[in-house]
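Here the complex is missing a single protein chain, while all its other protein chains stay put.
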Amino acid sequence: MSSDFLILSLAPLLVAIISSMSCALLGNFLVLRRQSLIGDAISHVALPGIVASFLITGTLAASAMMIGAGVAAIVTLVLIEAIKRLGRVESSAAMGVAFTAIFALGVLMLEMSDASGVHIDVQHALYGNLESLIWFEGLDWTALFDPAALAELPPQLPRVAWVGLLVAIFVVVAWRPLVIGSFDPAFAASVRAHPLLTDVTLVIMVAITAIAAFEAVGSILVIAMFICPAASARLMTDRLLPQIAWSQVFAFASAVLGYVLAGYGPGWFGHDVSLSAAGMIASVSGIILLFACLFGPRRHGAMARMAAD
Amino acid sequence: MKPFNASQHAADSSPLAITGLTISYGQKPVVFSVDCHVPAGSLTAIVGPNGAGKSTLLKAALGIAPRLSGDIRVYGQPYRSQAHRLAYVPQRSSVDWDFPTTVLEVVLMGLFHTMRWWQLTRRHHRNKAMECLTRVGMDAFAERQIGQLSGGQQQRVFLARALAQEADLTILDEPFAGVDAATEKAIIEVLKSLKREGKTLLCVHHDLSTVREYFDHVLLLNIRRIAMGPVDDVFTAENLQQTYGGRLNTIQLERIATPDSSTSQV
Partner (left out) sequence: MIDSFWQALTFTAGYNTTLVTLGSAMLGASAGMIGSFIVLRKRSLVSDAVSHATLPGLVLAFIILALLTGDGRWLPGLLIGAAASAAIGLWGVQAISSRTRLGEDAAIGAVLSTLFGLGVVLITVVQALNVKGQSGIDSYLVGATAGMLASEAQLIGISALVVLIVVFMFRRQFLLVCFDRQYAYTRGINADHIDMMMLLLLLTVTVIGLKVTGLILIVALTIIPPVTGRFWTDRPSRLIAIAALCGALSGYIGAAASSSASGLPTGPLIVLTAFLLFSIGLLFSPRRGMVAMLLAQHRFRRRVHLRQGLLSLARDEAIYDDLTLKVLRRHGYIRRDGVATPPGRVAARDAEHEEHLWSLYRQLYPDEAAQLDHQGLDPIEESLPPDMVSSLENRLPSPARSAR
């Protein structure tokens, strides 16, 4: 039993927890800045980026894929800005134009090339494939202390761990500019807290996190990880640090609960199958948000609460 | 048309010297070729009708709004190098008051330039912020969530944040818009005490009836500069007529522009 867990579940569970928590950390700022849909746009274009990098390099090496997805994210952001500024199109419409067009290009390239025969296909890109992260060397608990066995861990795990660390460092270092820029951009500019630079860096961090998480959980579910825990946390408290703490708790809970429900849930009802873990994690985070919307102590804005008193 | 040469050399020391500033959105200038030298130690109002480019002028001075042409100097230097000497109080309506933060934390934002990223907020930072809150009469609200404040209280918190910056030049965008009478009085007291300390204040103002009472200098603006100078010289019926066009009737003008009718009891 324990070796089953180590081989099959340890790596996916950790990947899910870490990516979920790092997405949620950044998600707090996206939700506060009312920019949640940037996450939506970026995660949609990861697929075209990966397809393009495969067509150019001919390999599915992780580094090439990450760079491809990163380039696609940057191209999309530039395109959105260009459409917004030069075409004077309102921002959500500009986003809708840009990311759907690039996604369409990705699907077209994928279907017309041989890439669909290889590892990537549309479904994987959308749903992710947590279950494939198997640790063959995890035969028993001593393997956790065996460097040789640890080296055989699926490479996705160290990757999301590094990205998680990077995200945490970013939030700590950029804390004051992030908060000031989210609250009052004009003031931030006047004290030279570099709101524009902070903005761009935040979006780049979102892209990096989305791409790292993408491979494991799929692009659409990345959006759930960015938004749901942070949105739920927003309904729990009126202070920023507690909000971030709540978002981390919710992210952790949805990852663990979602993974366990998907992997073992059907078994409890006597069915010997497992369900999509990524999908279940998104569903659980949505259920948490539903409860927060219904019962969260701070679900109404401060103004609405005053009016109700 | 405008006394250029007289103010040319004053530009070197002026807290804020704007020359030939033009800003346009698309093909329509919102500020055209404006010159404005704010005298040191003055309490200056920018007055003009809606859409006259008052807020835009301030934003351009701070480098927030892009300008088409013109030069802006803060204490004779480009803005970037002098940002620490300047405090900005944006319009209250420009931020989301539902943001998860407390009154004290907002005021602490004013200490941004004194704190490096690795420094934690220490007791002396908090004490400093509390002092500023006390000065605007908001010390009892320090731990409140900002969404629970009234409009006037929000404005006072913004002013406290500017106080924390200990700036030589403070720029305020409509600080009296939508606030209660008590707050208006409290704010003007603070502004006047800052002036007594030798600080310079520049303020977009919309209530013509209080200009004489509150300010010593005034810039009349309607896309172009109509006039600028000491209130007594410049705040005349003729200039106001030119600034506001037909939007003010003669009786209003007489009442506002004559020094005696609205004399201050202060």
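Some points to look at:
Per-chain residue numbering starts at 1, and chain names A and B are given in the order in which the chains are listed.
We adopt the following convention: contacts are C-beta pairs under 8 Å (C-beta built on N, C-alpha and C of every residue); 3 or more make two chains touch, one makes a residue touch a chain.
The shown structure was predicted, so the numbers you read here are calculated from the model rather than taken from an experiment.
Put simply, the hidden chain is in touch with A, B once you look at the whole complex. When the omitted chain is restored, the residue from A:V203, A:I223, A:L240 or A:L257 that touches it is A:I223. Against the chain not shown here, chain B presents residues 1-4, 20, 22, 24, 26-29, 32-33, 68-71, 98, 223-224, 241-242, 244-247.
Even with one chain removed from view, chain A keeps its contact list with that chain: residues 31, 34-37, 39-40, 44, 83, 86-90, 92-97, 100-101, 103-105, 107-108, 111-112, 122-123, 126-127, 218, 220-224, 226-228, 230-231, 234-235, 262, 266, 271, 273-276, 278-283, 285-286, 289, 293, 296, 298-302, 304.
Convention: only the chains that are shown with their structure count from here on.
Here the CA centre of chain A is 42 Å from the CA centre of chain B.
Note for the complex: chain B touches chain A at residues 59, 62-64, 80, 83, 86-88, 90, 94-102, 105-106, 109-110, 112-113, 115, 117, 145-148, 161, 165, 171.
Only residues 32, 172-176, 179-180, 182-184, 186-187, 189-193, 234, 237-240, 243, 301-303, 305-306 of chain A touch chain B when the two sit together in their complex.
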